[in-house]
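All protein chains but one are shown at their positions in the complex.
All chains are identified by letter, namely A and B, in their written order; residue positions are counted from 1 within each chain.
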Amino acid sequence: MNTEPDKPTGHDEARRNFLKQSSLLTAFTFVPGPVVQAASGELDEKVAAAFEKVTLKLDVNGVKHKLSVEPRTTLLDLLREQLHLTGTKKGCDYGQCGACTVHVDGQRVNSCLSFAVMHEGKKITTIEGLADGDKLHPMQEAFVKHDGFQCGYCTPGQIMSAVACVREGHAGSEAEIREYMSGNICRCGAYSNIVAAIQEVKDGGQKV
Amino acid sequence: MNQFQYVRPTKRQAAIDAVAKDTTAKFIAGGTNLVDLMKRGIMTPQKLVDINRLPLTKIERENNGLRIGALALNSTVADDKQVREKQPLLSLALNAGASAQLRNMATVGGNMLQRTRCSYFYDLAMPCNKREPGTGCGALEGVNRMHAIFGFSDKCIAVHPSDMSVALVALDATVQVSGPRGNRSIPFADFHRLPGDTPEKDTNLEPGELITAVVVPDGPFTKHVHYQKVRERASYAFALLSVAAALDIDGNNTIKAARLAMGGVAHKPWRLTAAEQALVGKPATEDTFRQAAIVAMQGAKAFKYNAYKLKLGPNTIVQALKTAAAA
């Protein structure tokens, strides 16, 4: 890891100046009139952008990335907008639906609720990294076979969560699966079929 | 979301200094609540101090108790062998909260520091004294279905959303903190605050203080425990109301010791010591539990939409105690 301990990453005096300047700019007094618009963009945005970004190393689906990101960029937005891995879905952006579920160092998490920079040096697995080349992961196969989806939007999150559920040992019974999968909402309501898919994978004893 | 400065110290003191010296700075651990609040503009720290690389994740024995590092994940603690053996109530409460994914992110320290889920707190366009002191309490005369029946003030009737904290207050846990002025321990019951005139303050942490661990003393509550959470759906929802119950019952079915606390009823996890006393020495029967529940509810007061809690409260206490006794 290249993180310098106890020091801001990628920030310097110029950035602090920028922050001061921008907070001044936002502190307008209200001017009457129908609309108040900026006369011109006086800031050099490119300069500003450079100060706002930090470097980040991530392993995503076995591919090592060296990235430059704003600290406020979530892992979800990084995956979808910068890496174009749109299999990871945005369903609420508040950790309330599970559509954004990915594995970080093997653990399932909501990628919408963490900043990408917090994952420096970690291994991220998304739905795009689950299959072995053309060969689907057993959980993907089971979802197809049991029709564990309708619109398909929550599906990547369901599958990532389902794989983790089995790996964690929380797929011991139908009731346990339902409880430990409750962080993944399917508005189409394909729950019965999803549970059947997970049970089949669990009972099949394949390596997940 | 506003831009912020991001630092990731690896030493505790550096982290504390970073927050103590900058009133706009916040610690971030799991981020499951802070990131959410920042997205909505409810919290706008200018600096985030990522403490995830601090060595605060251990769960270990300490002086007749379990010392749980502040950065231990909720899922790790819930599934930990020692926790399940010594403090099964804590495990149950943790697993009643959030989802498997969120429990894989959320830390013990962060769980305690969750902000309220009050709708008015969550909406920048509505009044809320907690978010913006002096703007008024939107919930007081509003849709207060989820709100407090104990310990509220006319400034704030919000409730604390943590399940884990309900178990920890019942179990007489202690919060260990490090701050600019050194280390100190805070009894769990004194960690969270009642709203009073300063609802903007959720806890008694001083600026720059970092939670380092929670210590749960060993007790006799290894068997007869239950966490009863009543919510609008079967899982993955905040409590309408919850009860943490722990009993020590002897061979004659007499209650030797009892612990009882409620969630979803106050600005802090609500310990029911009078009801505990009403249980001790009595037979572990439904009648005893009903009597204790009546004691527990003394002083409760409802608002327009949460009067059901006056009945749901005692019922849930009885159910929790019955289940605990039968465990």
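In this text, contacts are C-beta pairs under 8 Å (C-beta built on N, C-alpha and C of every residue); 3 or more make two chains touch, one makes a residue touch a chain.
One rule holds for everything that comes next: contacts and distances are computed from a predicted model.
Enquirer: Name the absent chain by its UniProt protein name; which of "ABC transporter permease", "Xanthine dehydrogenase YagR molybdenum-binding subunit", "Polyketide biosynthesis acyl carrier protein" or "Assimilatory nitrate reductase (NADH) alpha subunit apoprotein" is it?
Expert: Cross-referencing UniProt, the chain left out corresponds to "Xanthine dehydrogenase YagR molybdenum-binding subunit".
Enquirer: Which candidate, A:Arg72, A:His103 or A:His119, sits in contact with the chain we can't see?
Expert: A:Arg72
Enquirer: Of the residues A:Cys97, A:Met118, A:Ala164 or A:Val208, I need the one that contacts the missing chain.
Expert: A:Cys97
Enquirer: Spell out the interface residues on chain B facing the chain that's missing from view.
Expert: Contact residues on chain B toward the absent chain are 1-3, 39, 41, 117, 119-120, 122-123, 125-126, 138, 141-143, 145, 228, 230, 232-238, 240, 308, 311-312, 315-316, 318-319, 322.
Enquirer: Go through chain A and note every residue touching the omitted chain.
Expert: 22, 25-26, 28, 30-38, 41-43, 45, 48-49, 52, 70, 72-73, 77, 80-81, 84-94, 96-97, 99, 126-128, 130-131, 136, 140, 143-145, 147, 149-156, 159, 174, 177-179, 181-195
Convention: only the chains that are shown with their structure count from here on.
Enquirer: Name, in rising order, each residue of chain A that touches chain B in their complex.
Expert: On the chain A side, the touching residues are 3, 5-9, 11, 15, 19, 52, 54, 70-72, 74, 93-95, 98, 101, 107-110, 112-115, 117-118, 120, 161, 164-165, 168, 170, 178-184.
Enquirer: Enumerate the contact residues on chain B facing chain A in the complex.
Expert: Contact set of chain B toward chain A: 1-11, 14, 28, 30-32, 35-36, 38-39, 46, 48, 50, 52, 75, 98-102, 104-105, 234-236.
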